[in-house]
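A single protein chain has been omitted from the complex, and every remaining protein chain is retained in its original position.
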Amino acid sequence: MSATETELPQLTRKDFASDQEVRWCPGCGDYAILAAMQSFLADQGARPESTVFISGIGCSSRFPYYMNTYGMHTIHGRAPAIATGLAVARPDLDIFVITGDGDSLSIGGNHLIHALRRNVNLTIILFNNEIYGLTKGQYSPTSPVGTVAKSTPYGSIDQPLNPSTLALGAEATFVARTIDRDRNHLTEVLAAAHAHQGAALVEVLQNCPVFNDGAFADVTDRDTKADEGLVLVPGEPMVYGADRDRGVIAGPTGALELIRGDDVEKRSLVHDPTLDDSTRAFALSRLQRSGGPIPIGILRQVERPVYEQELLKQVERVEEREGDGELDALLTGGTTWQVD
Amino acid sequence: MSATETELPQLTRKDFASDQEVRWCPGCGDYAILAAMQSFLADQGARPESTVFISGIGCSSRFPYYMNTYGMHTIHGRAPAIATGLAVARPDLDIFVITGDGDSLSIGGNHLIHALRRNVNLTIILFNNEIYGLTKGQYSPTSPVGTVAKSTPYGSIDQPLNPSTLALGAEATFVARTIDRDRNHLTEVLAAAHAHQGAALVEVLQNCPVFNDGAFADVTDRDTKADEGLVLVPGEPMVYGADRDRGVIAGPTGALELIRGDDVEKRSLVHDPTLDDSTRAFALSRLQRSGGPIPIGILRQVERPVYEQELLKQVERVEEREGDGELDALLTGGTTWQVD
Amino acid sequence: MSTTAHPRETVRLDAATIRFAGDSGDGMQLTGTRFTNESAVAGNDLATLPDYPAEIRAPAGTLAGVSSFQLQFAAEDIHTPGDAPDVLVAMNPAALKKHLGALKPGGTLIVDEDAFTSRNLDKAGFEENPLEDGSLDEYDLHSVALTSLTMTALEEFTEDGRLNRKEAERAKNMFALGLVSWMFSRSLDTTEAWLASKFGKRPELVDANVKALRAGRNFGDTTESFRFVYEVPPADLAPGTYRSISGNQALAWGLVAAASRADMTLFYGSYPITPASDVLHELSRLKRFGVRTFQAEDEIAAMGSAVGAAFGGALAVTASSGPGIALKGEAMGLALMTELPVVIIDVQRGGPSTGLPTKTEQSDLNIAMFGRNGEAPLPVVAATSPSDAFFTAYEAARIAVENRTPVILLLDGYLANSSEPWNLPDPDALQPFDPAYATEANTSEGFLPYLRDDETLARPWAVPGTPGLEHRLGGLEKDGLGSGNISYDPNNHHEMTVVRQQKVDRIADRLPEVEIDDPTGDAELLLVGWGSTAGPLRAAIHELRERGHAVAHMQLRYLAPLQRGVEEAIKRYPTVLCAENNLGQLTNILRARTLVDIKGHHRVTGLPFTSVELVETATALLEGEA
Partner (left out) sequence: MSTTAHPRETVRLDAATIRFAGDSGDGMQLTGTRFTNESAVAGNDLATLPDYPAEIRAPAGTLAGVSSFQLQFAAEDIHTPGDAPDVLVAMNPAALKKHLGALKPGGTLIVDEDAFTSRNLDKAGFEENPLEDGSLDEYDLHSVALTSLTMTALEEFTEDGRLNRKEAERAKNMFALGLVSWMFSRSLDTTEAWLASKFGKRPELVDANVKALRAGRNFGDTTESFRFVYEVPPADLAPGTYRSISGNQALAWGLVAAASRADMTLFYGSYPITPASDVLHELSRLKRFGVRTFQAEDEIAAMGSAVGAAFGGALAVTASSGPGIALKGEAMGLALMTELPVVIIDVQRGGPSTGLPTKTEQSDLNIAMFGRNGEAPLPVVAATSPSDAFFTAYEAARIAVENRTPVILLLDGYLANSSEPWNLPDPDALQPFDPAYATEANTSEGFLPYLRDDETLARPWAVPGTPGLEHRLGGLEKDGLGSGNISYDPNNHHEMTVVRQQKVDRIADRLPEVEIDDPTGDAELLLVGWGSTAGPLRAAIHELRERGHAVAHMQLRYLAPLQRGVEEAIKRYPTVLCAENNLGQLTNILRARTLVDIKGHHRVTGLPFTSVELVETATALLEGEA
């Protein structure tokens, strides 16, 4: 069964699909993400044996079962920590973290921010359906104020977290948002995230037709998506709208402001996710709050040393300087004495 | 022992000091914060009986024992969650959370960000000494890269979290930084945080002479502090430097830039912590990263509904609409039948 | 239900068990619940067992997607949802495949023949169509075209566009319900009333469902294929007003009742988890009782928030299931050290780890007793039936508040989701209890927050806002003088450790003595159970006694401390058998206590015990085989 190293055949999407029946509800956005991932990996020439999917708990976290790679369906919220241990032990692997909005931002918030600040080499895919799917429909940390759900029959009162905003607050080096229904965009963002050295957070707006249908209709429906979504293209002005007559400029207080008119292509800010300072990306992540469109695309993409690589380098430096450890020398180091 | 409600005597600092011997190391910055807090509460006319200090675990978290108020020295990292429960049960109380950099940003990071986004009415004082004091000197999530400490004899490799940046990423409504050694500033910031409706995060740069002496020498030493610290005054231009010839302007990418010259008073941005959009505050929190001064003062101060108040309002609205609950009616609601 | 009667004769039964099984989307839980209500209103005693997949909606037609609901209804006192069903309704091949094994030999089998397409047969793993290959000959098979009959009945709705085909098809569960209701001589009234209120805003749905329901009944009535109709007469239940109640609902209401009778604010901090979430859902609807619910960011925060709320004087409650309970241990220790009343609910499910989230188990007794660092004793109680969850919740709140201690309440997936008729108590008759907040200093020198009551060892509870009683609590060891101040003194620590244990132990002094069901007083075998095994054990004992065995029954609701009389009883009977849905957790505790060689019936299948298996084990013991 083991593949010979010399001839690595081009794999197809099917090679990345496991034999397990996919068990999401009909119409669930998770299907599209799964399909995109399988094709993407095949297209990238990824190897199933060196690809690992680590997930938490939630509908979305069933993902690894459907991938014919190494994988672990772990416990609620802890996937980033588990993946960090794996990355430190095995920096040679290609590690994906699959998580939901509850998994990553409610119970798992702390592990997420620490994986991001450490810049562990993980591709983190956050399936944001703004609801707890698996436990049948409670509101989540991304649900808007006023959400009527199982545990909030009179409407939720908590200010939601914005995954991009939080990630930027946690020193993330790669932050992006994409949509389950836009296969091309999803694939492009996956590719960039995967290529990124360090922790990449990809938020996928994912429809849960059962408990939160249409949460992202604004940015997926034909009629509205051009006006409600701002597709970010590096090097291009931030222009949107069905008539491409809307744009974004920097306001006097640092916040971004919306403009409209014929000349928006010229006046709008040019998108640059590679800025070292994260302020602009942060400003973009706030657009929605002030009634602006939802930015779709890569908000931030910068380089910073990767945690496990630094760790290994340190080990290697020490080994070089001090010589490889010898048990004998360890035991007899320091004061010893002889009894005859 | 119970005070009569009609005559509330003006209390003094001593009235807020408990009978417990203070047990920090000689020279620890915690002493100054304690003294400032006790005086501040007395000056504010606070009542010991309605003031509560909730802390986690750490040197700093011993704080409540020294306050003659209600208090709880809880468990590591969980103080914001415990305080949230108390606030929901008792919105009438005046609740402080005392926490360390390890307590709030390492083990307690998730509870902190959730308390902030919910905007629970808590005054959170984060004693940042960039080290784990109580466990005798391991590096913390705020220790700079390269920190040589007990668990990092060859230097730390993790990118630190910046408390202000993270808080802004978590939708905080009040974010400030002050210094243990500057009693006046500390007191001013305490007053503003305390007056704030909602969650207020106050980071206090606190010296740990035993395990991390001089971590903030730049902003406390006479010679350097004017150049290394940027004292934020609302409504005033952001000017600093021993000769007040340095200032801050907005750069083209949204990041702040440093300027120097005679006219900095005119050219510098005017500080306004009340901006609804948090981008400017975020930009300020990044200043240090690009070699700029450390901003000292209130970065953000805006209003947003307070969690426990909204919760109570909802309860009251329901009680009004549906009438006060009756057990009898509860049990017999829905389908019942009679057996004779 | 083996009978020998003539076609269409009405057969009287003492009890019957039906299982509805179908795809997750087929509405089997609803169908079962409606039939339960019809039976309840008809005066039967009953018990139910819902069983559904861990996936929200596993793919249609697959084994993984099968959802089922079983109920037993009876003219007599019954205790379980029944062992093997008399009637199985299977809405598709997967449901048949999964549940046929349970059906009684010769039992009635109703299937939707429309669903037996080759695709569905394939998905369920049938090589041949069992409706055709004779493999079902031993059953009383009724292959009914449920789907097409429903569609036909609702033609007018699809034709005039009031319903689309999918909506119409979805009513097939009502057709099935109508048919089964007819079989058991049930009135459709309560279901029709329920449909009216449920779909009030869409009258076309009310009409269509009622139409399907009646069509099902009429189908039974007019076709020849059913030889019998059955009647299960009303049970001889105590007089009173009844309702049907599930364990989770009863639990929520018990908490509300406790808060109300103690005049306290109910605070409920929880993080969703199956099968505990419904308590959160229920309480969040009860805001009119002033309930403050808090969906925390995780279980640690939930437990922490409860500690904070308790410090503030609330009746503080948190709930979770296995994995979440494992996370709460550290904060439970804080509640224990600060001696604050908190009710901690564990709705147990299959473990370890994520285990079997939607299945029942009693395997968290160990973690409830021992899952905290250090010597950390807490009272532990367990509800013994769905409606008993009301009283157990009340009791847990009372013990917590009166003794200033966290209390762990164990429920399980079975009790949580199954329901039974409940003879409603008079709320005014619930004995009120008093938080007795401290309002004044308890010594001339000031307030000592740990100055204990001589008898109960409970400490005073002074809540913030009370002038003069300011004090600090914490998780470090305290001196024995009552101040609550930290002490590192060696002997003090030993004494405090012993005091905390005694405080829990002494609660037993104020509990009723344990009750033992042993009518003749000379039983050879004592059956011991705790919590949800009450029903199966009662059913087994009934059966054993019918077979002439003298057996006694002791069902524990208080697990720590044990009630007075428990150890004596165990030592008294020649043989003792402890049955639990785990590998012997209570058994070991009792063995260590009594040094009696208690035998165990220990199985974890994710399902409640059947009385058959219990009878078997007991019989083997009685006959000296085990």
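As written, the chain order gives the labels A, B and C, with residue 1 at the start of each chain.
Keep in mind that, in the parts below, contacts are C-beta pairs under 8 Å (C-beta built on N, C-alpha and C of every residue); 3 or more make two chains touch, one makes a residue touch a chain.
Remember, predicted model here, so these are calculated numbers, not experimental data.
Q: Could you tell me which of the visible chains the hidden chain touches?
A: Hidden chain, whole complex, touched shown chains: A, B, C.
Q: Of the residues C:130, C:350, C:386 or C:449, which one touches the chain left out of the display?
A: Hidden-chain contact among the options goes to C:350.
Q: Among C:43, C:178, C:220 or C:322, which residue is in contact with the omitted chain in the full complex?
A: C:322
Q: If the hidden chain were put back, which residues of chain C would touch it?
A: Touching the chain left out of view, chain C contributes residues 53-54, 64, 300, 321-323, 325-327, 329-330, 333-334, 336-337, 350-359, 361, 363-364, 366-367, 369-376, 474-477, 488, 490-491, 493-494, 497-498, 500-501, 582-583, 588-589, 591-592, 595-597, 603-607.
Q: Using the touch rule from the top, list residues of chain A that touch the missing partner.
A: Chain A touches the missing chain through residues 1-3, 18, 20, 47-52, 54, 57, 64-65, 67-75, 78, 81-90, 92-93, 110-111, 114, 311-312, 314-315, 318-319, 322-325, 327-328, 330-332, 334-340.
Q: Name, in rising order, the residues on chain B that touch the hidden chain in the full complex.
A: Spelled out for chain B, the touching residues are 21-26, 57, 59, 62, 73, 75-77, 106-107, 109, 132-136, 138-139, 141, 150-154, 210.
The criterion applied here is as follows: only the chains that are shown with their structure count from here on.
Q: Let me have the rounded angstrom distance from the C-alpha centre of chain A over to the C-alpha centre of chain B, please.
A: 29
Q: Report the inter-chain centroid distance for chain A and chain C in whole angstrom, where each centroid is the mean of the CA atoms.
A: The answer is 39 Å.
Q: Give me the residue numbers in chain B that touch at least two other chains, ranges are fine.
A: 110, 114, 311, 314, 318
Q: Residues of chain C that touch two or more other chains: which are they?
A: 287, 297-298
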